[in-house]
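What follows is a structure written as structure tokens; I'll ask about it next.
With one protein chain withheld, the remaining protein chains of the complex are depicted in position.
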Amino acid sequence: MGRPGTQGGTLSALEAAAVAFGVATLAGAAWLPPKATRVSGASFGGLIAFALARLAWGVPVGALASVTFALVLFRFAPGAVLRRVTFLVPSLLLLVFVTTLLMYHAPGSPFAGEKVASPQVEAALRAHFGVPKSAVDFFGIYLRRLVVEGSLGPSVKVQGRNVETLLRPALPVSLTLGLLALVLASAVGLWLGIVAGLKPNSAADYASTGLSAIGLSLPSFVLGAIGIVLFALKLGWLPVAGWGDLRHIVLPAVTLALPHAAYIARLARGGTIEVMSQDFIRTARAKGLPESAVVLRHALKGAILPVVSYLGPAAAGIMTGSFVVETLFGIPGMGQWFVRGAINRDYSVVLGTALVYASLVTAFNLLVDLAYAWLDPRVRSRS
Amino acid sequence: MSATLPSPPLLRVRELTTEFRTEDGVVRAVDHVSFDLQKGELLGIVGESGSGKSATSLSILRLLPPQGRITHGSVELAGQDLLALSEPAMRAVRGARIAMIFQDPMTALNPYLRVGEQLVEGAVLHLGLDARAAERRARALLDRVRIPDAAARLKSYPHELSGGMRQRVMIAMALLCDPELIIADEPTTALDVTVQAQILELLNELRRERGLSILLITHDLGVVASTCDRVLVMYAGRVVELAPAAELFARPLHPYTRALMRSLPRLDVAPGGRLETIPGLPPRLDRGPFTECSFAPRCRFVHEACRVAEPPLSEDVPGRLRRCVLPLDQLDRAETTAR
Amino acid sequence: MYRTLLGILSVFGAALLLVALTFSKTLEAPADLRLANGTEPKSLDPELTTGEPEHVLASALFEGLTRIDGKTGKPVAGVAERWDISADGTVYTFHLRDDARWSDGRPVTADDFVYAWKRLLEPAVGAEYAYMLFPVALAEAYNTFAGHAETLEKQLMPAVTALATQSPLDARSWQDFLRRNKANDPLRPVDDDVLGELLARRTGTLTASDLATFRARLEHARAWLRDESVRARAHFGVDHGVIAKDARTLVVELRAPTPYFLQVLAHNSSMPVPRWALAAHGDRWFLPGNIVSNGPFRLANWIVNDHIRLEKSPTYWGKSEVRLERVDMLSNENQMTILNLYLTGALDCTNRYFPQELAPELKKRRDFEQAPGLVVYFYRLNTTRKPLDDKRVRKAINLAIDRELITKSVLGLGQAPAYTFVPPGLPAYTAPATAIRHDPDEARRLLAEAGYPGGKGFPRVGILYNTMEDHKRLAEVVSDQLRRTLGIEVTPYNQEWQSYLEAERALNYDIARAGWNADYADPNTFLEMFVTNGANNQTGFSSELYDRLIRLASDVSLLARDPDPTLAKLREPEPIRALLAATQSGSPTDREHARERLRLLLLREAESILVEDEFPIVPIYFYVNGTLTQPRVHGYSMRVLLDDGSFGPNLQDTHPLRDVWVDPAHKGEP
Partner (left out) sequence: MSTRVLPPPGHSPGARAWRRLKRNRLARVGLVLVTLMALGCFCLPALLHLDPTTTHPAFRHQPPSAAHWFGTDGLGRDYAARVLAGGQTSLLVGLVATLTCVVIGVLYGAAAGYYGGRVDEVMMRFVDFMYGIPYMFLVILIMLMFSESARGDPVPVFVALGLVEWLTMARVVRGQVLTLREREFVLAARLLGAGDLAIIARHIVPNVLGIVTVYATLTVPTVIILESFLSFLGLGLKLSWGQLVSEAVGVVNPVAVYWWLLAFPSAFLAVTLLCLNYVGDGLRDAVDPKGH
């Protein structure tokens, strides 16, 4: 009846049309001529810069900074980057809308508490938090808040706070954890994988295979639990949970990194074996280069390329995997908001986290693509 | 054989035997191969693919892949046994005294590094040059191998160069440390015919200019005929014939060499005539040890004697070696009747 | 290539830098006491909070007219230093302390309470706990009547008009219609016999003229509600309900005598709020930096999803009694993490947030304490759905469950099996006789009688529970017991909280797990919810007698008007008749006493309808609260001192932080 959830799975005509329009816009971006892509990419880039700069420095400086940024983009950014950015804004809009639809069609409203409130109370709350009964209306309110006020909206469940104030302290925590895990996974994975790949079927190879096996075959929360038992409860070296000093980060980062380290090790091993069988390695050896130079100068780049292309998905995986680890270790990061927002139907929190995640994943994918191009001159000259 | 030649050979290969472990068992890719290479000489090694030519060259430099192993024999460079050297000592030989040019310059050059970076590293390593001197030297060599705008090319990546250019880069790279010996493993196979000739011409020029010895490995008899001093013919991992180039082409002494030549297009045969092919395929090397002549299954002159045992290498004609039991006159007779 | 390595290294460096930056925050001084406080608090606004973690924090940060004493568990003087109660028990005059101060130094005045209470009752604020103050005269009218009038006008009246075309209507569809439109809630305060009769009609048909009467009466009711609401808004807080006589005198008028009112005043919903801070910061007034509070502690730091740091307030009137300097309240829901933190010494008290599954093991420890609580764990049965609309089936389910086994072997903390609904321990209330017991044979017989011999033909039913390990375990045991005893197919399934609430409210379930926590120590808080179409009923259960009993209990004088029809339907009318006589004679105290006993007996009669006749619920067990507390922590007890000098259970599991202290001699012990 009154509550949005009870409408069940059917989309209204307006909602369906809006989704279709969003997809069409996204598709339309592909038909833009290169010049238009430059313009749109630069302006979208400026828009995103404005959203971020406004939070940091306020509207006037933010506007100036973002216009400058847009001009710099237009003038200097590679076409491929601008093309990506062109797709980014419609993608994010579509993401917000689709997520809104999903939330509105999921059963349960954010205003239901254990004790039933009167319809008037609910209406008062809806008005106060800007969560009307229709998804399309909500989308409008949300966008207005985002664009005009530069706010991700108030959280329904954590009173008195906007989503950005909730996420601002959580983001560095998650980023720290995620980046550290990513670096750890890359470092350990690359090292093991390359060592194993250089000497297949050696002891080092078996060791790395064994480690990959552990990382691949158990969910991270099991690894985390085993880590807690061993290092926190049995040995007492590390704290059980919490956040505050460097000792707190060890177990979560390792837990988060291990599955990815395992995968990276596999990729690096494969990459190394493949590279080491290449003719140019023989050429390098024929020059009389010592093996270390052969590996470092000639093999490494090729060996890590498959790993680099995996970093995009890995970053996404680490970010979304982080809430399991954050839950397990009681870390005040983004992941908790993400899960709790969805479960509590805290619409703004869900959208805010989704936006941040999507932007991070996109940004990281762009970085990875750039890194790939930087590492592989053949890709570079093609684009 | 050594008696016929005045000076001690630069490279002396004796009974070289190399085996590969494969999924199907051990393969003997190089089987008791012996030959000498004089200073300034250009020796060609010819054979079908899989005959062991490349394995021979890699064995000389000890660059076999992990599954390959030299099981027997010796390789002496100016009297020094390379197989006895420690790995660091061997590295000092590679690139500095023996350089190698590989078949496909596309894959033999590292795609991730600039041409310049790849060129200079040998000079820095072996000649102890600093980066700038090494680059000067590299540029000079690129000029020498007739690469236009050498300075710019140093900054290029391999994929930005044409095939011929890349092979010139390879040659320049090989020349960088003034080696005594260059092993060129099918240097022209991956190139256009016009470029092939230029590259061969360049190699020959450089040989004359610098007194280089070259071991030219090829499956292309035409290349051998035009450039080599002497020719070694390999089949199934073994030497089947060794002769000065001119003599070999005038009168091949082994049925396999003859078959090879007949499969070449020739100017002295009327156009429209059919090229011959060698029936069957080379033996699978994992089936050894040989209890018969390895060419016997495909040989048109095969007879009982061939089935009994592997024929030895014999010097039936002075200065020439061949691995065949068929008397020379019979061979010639059969040849004419076959025509 | 070395550049690549350099690149990798610089990424490494950047990551480490970020780590360093995150951790470079100034470190806090270690806390005296670290408590587990459940999930992240949603708000510290005492009027708007609803959850247990928020309640604990609000009680530390703010203080009402009264507060709960840690030693006795009883309300004692808080901001009010003393109070006078009128002879009829309906007017309380509170005298506020001279030295009660806000943390910014301002005095706490009677106006602060009037402001806070009006805010609590303001419909637009949407405070869920507004009903706590409903005993105060005009409070309910202030809070709900305008909304009720609007509901009648915008929803019910058009719906009735539309329904009129379908008349005559059979009573079943009529009741269905009333439930769908939630008609009872807005009409409950309306005293109109005609309306009451129509609302209660469960047999026969409703003619067009009935509906017309109903519509006309609705119009009346609407006008009355609107008028009352206007009146309440004009007078409440001014000259009626709650009145600030002067800065230090507050007069509260009650609708009817309410024995538990002093307890209500200790609850966070009636605590004062700083109106100047609200004016300055709006709904962010309780965030660090903005908050002004009047309790024994003040907010020092709030790291979301990690902990809240409280420190002793220097402006609190009783600061000499507060012995803790710094307290950390940990926000973590993961029970196993909390237990492990406790066991590694990183936490002083688990509170109730330890894994229930380990209860039997933990019970053996010396640092473990427990006490029964005023909470009942039960299953709702959807009485509107086949086959649960048959009360024989509902009874069969009640009889098929082995509660003894569940409390002993599944829960193992000493929980009491529940054969009635209201938890034991409430003073002066005795549980009614009950038909609920473990009797598999009778259960099978009843099921066969209902047409499902051996469970044959019984449709598959589900047990809905909200996502949580403890509920899951119980649902699995119960479904297994039902399956094995009755031969019926029962599937436990979970939904996360919001979906679960939605499903319960929409009666979109067969059997649903529920728990009810006493808002105040009185059976009314448990029994009130099962009135017909009550917002928290959520079973579809409806009984005219039950509704009447609950209404009479809220104002026993109504019974005197026409007692016989009601008494005729009761199980034990005699003691009630006797008490009814006693309310009309004797001294005022005797009358008062008789009224209270009469009220409890009426509630008891109501409860017996639940557990002897109708079975809309399956009571499972009564809670036991427990905690692991380090021995150096004192005053955090599961026992309270009773009037007679003996100890009794801390029924509501309250542990005011102002009365907790840490033994310094024990410091350093893990």
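Labels A, B and C are assigned to the chains in the order they are written; within every chain, residues are numbered from 1.
Note that in this section a contact is a pair of C-beta atoms (placed from the backbone, for glycine too) under 8 Å apart; a residue touches a chain by one contact, two chains touch by 3 or more.
Quick caveat: nothing in here was measured; it's all calculated off a predicted structure.
Asks: Which residue, A:S40, A:S91 or A:S348, contacts the hidden chain when the whole complex is considered?
Replies: A:S91
Asks: Taking the entire complex into account, which one of C:L211, C:M329, C:A503 or C:L657 touches the absent chain?
Replies: Touches the omitted chain: C:A503.
Asks: Which listed residue (A:A18, A:V85 or A:M103) would be found touching the missing chain in the intact complex?
Replies: A:M103
Asks: Of the residues A:A27, A:A127, A:L143 or A:A207, which one touches the chain left out of the display?
Replies: Only one listed residue reaches the unshown chain, and that is A:A27.
Asks: Touching the hidden chain in the complete assembly: which of A:L73, A:A124, A:V295 or A:A342 does that?
Replies: The one listed residue touching the chain not shown is A:A342.
Asks: Given the full complex, what residues of chain C touch the hidden partner chain?
Replies: Residues 335-336, 339-340, 343, 355, 357-358, 361-362, 365, 405-406, 408-410, 462, 467-469, 473, 476-477, 479-481, 483-484, 491-496, 499, 502-503, 508 of chain C touch the chain that is not shown.
Asks: Residues of chain A in contact with the chain that isn't shown?
Replies: 9, 23, 26-27, 29-31, 87, 91-92, 94-95, 98-99, 102-103, 105-108, 213-214, 216-219, 221-222, 224-225, 228-229, 233-234, 266, 270, 274, 306, 313, 316, 319-321, 323-324, 327-328, 338-339, 342-343, 350, 354, 357-358, 361-362, 365
Definition applied: only the chains that are shown with their structure count from here on.
Asks: Based on which chains touch which, is the overall arrangement a line, ring, star, complete graph, or other?
Replies: Line.
Asks: Give, as an integer number of Å, the spacing between the C-alpha centres of chain B and chain A.
Replies: That pair's centroid distance is 55 Å.
Asks: Two-or-more-chain contact residues of chain B, please, as numbers and ranges.
Replies: Correct list: 113.
Asks: So which stretches of chain A touch two or more other chains?
Replies: In chain A, 297-298, 301, 375 touch at least two other chains.
Asks: Inside the complex, what are the residues of chain C that reach chain A?
Replies: The contact residues of chain C facing chain A are 1-2, 4-5, 7-8, 11-12, 14-16, 18-19, 21-23, 27, 40, 42-43, 45, 48, 50, 123-128, 144, 146-148, 150-151, 180, 185, 283-287, 303-306, 332, 334, 337, 340-341, 343-344, 346, 467, 495-503, 505-506, 535-536.
Asks: State the interface residues of chain A toward chain C in the complex, per the touch definition above.
Replies: 1, 3, 5-6, 106-110, 112-122, 124-125, 128, 154, 157-161, 166, 169-170, 172-173, 175-176, 179-180, 182-183, 186-187, 228, 232-233, 236, 239-246, 249, 296-298, 300-301, 304, 327-333, 336-337, 340, 343-345, 371, 375
Asks: Quick one: in the complex, what on chain B touches chain A?
Replies: 58, 61, 63, 65, 88, 91-96, 99-100, 102, 104, 107-113, 121-122, 125-126, 157, 159-160, 170, 173
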